[in-house]
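Scroll down for the structure; my scribbles are underneath it.
Of the protein chains in this complex, all but one are displayed in their positions.
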Amino acid sequence: MNAAAAPHPVLDPAHAPPFPVAALPVLRNPQLRKNVAHAIDVIQAKRARLVEEKTDWQALRSAAAAIRAHALENLGAYLELFEARCTAAGGQVHWASDAAEARQIVLDLLRQENAAEVIKIKSMTSAEIQLNPFLESAGIEVFETDLAEIILQLGEDEPSHIVVPALHVNRSQVREIFARRMGIENLSDNPQALTAAARNYLREKFLRIPTAIGGANFLIAETGSVAVVESEGNGRMCLTLPRTLITLAGIEKILPRYQDLEVMLQVLARSATGERMNPYTSLWTGVRAGDGPERFHVVLLDNGRSRILARKNERQTLRCIRCAACMNACPVYRQTGGHAYGSVYPGPIGAILTPQLMQMRHAQSLPYASSLCGACFEVCPVKINIPEVLIDLRAVVTDQERLRIKRLFDPMYLGLRVAALVFSRAWLFHAAQRMARIGLRPFTKKDGWIHALPSIGAEWTQTRDLRGLPKQTFHAWWASRGKGVARENR
Amino acid sequence: MRASLFITCYNDTLFPETGRAVVALLERLGVALDFHPQQTCCGQMHANTGFHPEAISLAQRFVRLYQDAEAIVIPSSSCVAMIREQYAGLFEELGDTGLRQACAALLPRVFELSEFLIDKLGVDDVGAYFPHRVTYHASCHGLRALALGDRPGRLLAKVRGLDLVPLANLDRCCGFGGTFAVKNGEVSSAMLAEKLRDVTATGAEYCTALDNSCLMHLGGALHRQFAGMKTIHLAEILASTETLRAEARS
Partner (left out) sequence: MTSTVSSREPILNRVRAATPDGAPSAADAQRSWSALPRDYIRRGSLSAPSRLELMMERLREYDAETSECRLEELPAAIGAQLTRSGRRTLVAPEGLPQEWLVPGFKWKIDHGSGNGSLDIGEIERADGVLTACFCGVADSGTVVLHHTAAEGRRVLTLLPDWHLCILRASQVVQTLPEYFSRSHESASAPALVTWISGPSATADIEMTRIKGVHGPRFLNVILVRDEDAAAT
């Protein structure tokens, strides 16, 4: 019931438990499931309505997919152009190969500013590199400014969604967190009152703290500009008021031209929050005297992205614009929420992105966290064929398994290997069918159904029965028909 | 019209009545049927679980067995989706251009049952009689990969005596997903529970679909819960006629 009482989720893919295990606490927490289902039902309904009214939706999706694919195809050239234009406009561009290097660059920049405190715009990339705990251990106080991020930061919780990170927390839980951490007595659980509390809590910080860290929705190569898409205005505060701004962005965030935003902005808000347009989108280019920060840094992060880029089919993963439509549409996410994915990137996109960012060394259970229903691909505004990538990644995981001794004790692995052999010859298949019929007989009840199976079969029979095998297979029936019954129409 | 049946592994083993219904239905419509006794499996389970080399040899087997068929009818949309969506990639992985070409030539002749009836035979009224309340579950592969659209609905609308009850959240997966139901048994069960709420809320006597895999999942839970509702493949509804029912009664 209480968010603070729930175990702190582990969102470090290197240490998170496998998905089926991590999903259990959520599946047994009806309040959490209710919160998640409610939130995504609302977004889904809004999105569906707005997509329906957009008569050129499929054309927009095709264009968005093509623009992103083109940007990735020519990423080297566009990154260099972005760097040149951003630098010419007074920005400073830094390059980070991995999370550790990015964290160190940010810390060094903050030290240069003598910053003891920093305000932050919500950034999934910063969560990916676990920036906050690192800065805090270095003695820098970090203030998240997005309402959802404040809820999580003060509640010592982790994001469960990339657009609505606190969607698993309900109003009474937010009230409890705010009352406790902001020291407000008699706080109501009315969202209006809770939002006002956050506004008051942050206003002073916006006006006082001269250093900000944020992410980027898009980097425009043509102009060296950066775009941030948001709703609350906390982004504008962080982009406008501080003396120094540090933007952390994955190298894949590139768009070739300013004009490309005419497509991306149309698909992003509709897909993300079910709005025709989000309240605020900000675009800036380097620094401008008298307007906004005096010093502007962009940290371009690789952290495994160039490796994904090199894989022809998996490259599409990097088209992602972080709209979260896939997780809102996902029937698995609907049941488990985000924490079960053990990554700041949950849902279908997380299931393909996280293991790849981990170089397939961790999070190998995630590609299996999908029934391959295809709802994610259907809604994706940049047409990432997530099921296709999931299947490719499963092949990578299976190839890893083939080399491990423990495969010999894995009934699923063995079963599929045996099945492959069985299906390779019809006579083997038919023999196996006969053996299965005999083997399952002791488990088959009088009503003709199987109620309980051992081993991995128990995963099935925990909630479902299985009809006992019929006496005659189809092919046996067909063969008998040839002998006895006259075949009509022949 | 001549067509070759592909009765996939689990239909052959677990749901022979579906295959028999397809035979009754198509022969009634004047289609001459072949059944290749060497057939086994399309390879979907292997491909979707990440066993690509195994899937490739099964895919190869399928193409070889069926390359001369005039038309191939498959009463399982997920197997059709496997053949249409994954074979080409698997053969590319294998680097076999000959197989890729043979596959490309074969694909236009592969039909899911409702596609075969409506697109190839051009019929939506197959003369069926099934006096029951029925709800239709759209399997994900039928809905998205094959984009079957209104084909199942058109077929059901022409069945005499049938009372079709719409199913809420039609586009939501039942949680089967092949090996997903076992690898992620708890999550799959939670998805199934939500789907069952919608299915039982229809008050139908039968839940039908074009995939026995979903029906095995739904039917297994309905049986566990003594829900009273039965599952039935659409082919069996379409095969059912007044004469057949009268014969069965007598």
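So that you can tell them apart, the chains are marked A and B in the order they are listed, and the count of residues begins at 1 in each.
Following the convention adopted for this analysis, a residue touches a chain if its C-beta (ideal position, glycine included) is under 8 Å from a C-beta of that chain, and two chains touch if they have at least 3 such contacts.
All of these numbers come straight from a predicted model, not from anything done at the bench.
Within the full complex, the chain left out of the display contacts the shown chains A. If you put the hidden chain back, the residue from A:130, A:306 or A:444 that touches it is A:306.
Listed residues A:11, A:26, A:51 or A:81: the one in touch with the omitted chain is A:81.
Of the candidate positions A:123, A:211, A:244 or A:273, contact with the hidden chain is made by A:273.
Across A:234, A:271 or A:473, the residue that sits in touch with the chain not pictured is A:234. Counting the whole complex, the residues of subunit A in touch with the unshown chain are 35, 38-39, 42-43, 55-56, 59-60, 62-63, 66-67, 70, 72-81, 89, 94-97, 101, 104-105, 108-109, 112, 145-148, 151, 164, 166-167, 170-171, 174, 191-192, 194-195, 198-199, 202-203, 206-207, 220-223, 225, 231-234, 236-237, 239-241, 251, 256-259, 261-263, 265-266, 269, 273, 275-286, 288-292, 300, 302, 306-307, 309-310, 315.
Keep in mind that, in the parts below, only the chains that are shown with their structure count from here on.
Interface residues of subunit A facing subunit B in the complex, by the touch rule stated above, are 19-20, 23-24, 27, 331-332, 334-336, 367-375, 377-378, 388, 391, 393-399, 412, 416-417, 419-420, 422-426, 429, 433, 436, 449, 451, 456-457, 459-460, 462-467, 469-470, 472-479, 488-490. Residues 7, 9, 11-20, 23, 27, 30-32, 35, 37-41, 43, 45-52, 54, 57-58, 61, 85-86, 89, 140-141, 144-145, 171-173, 175-194, 216-217, 219-221, 223-224 of subunit B are the ones touching subunit A in the complex.
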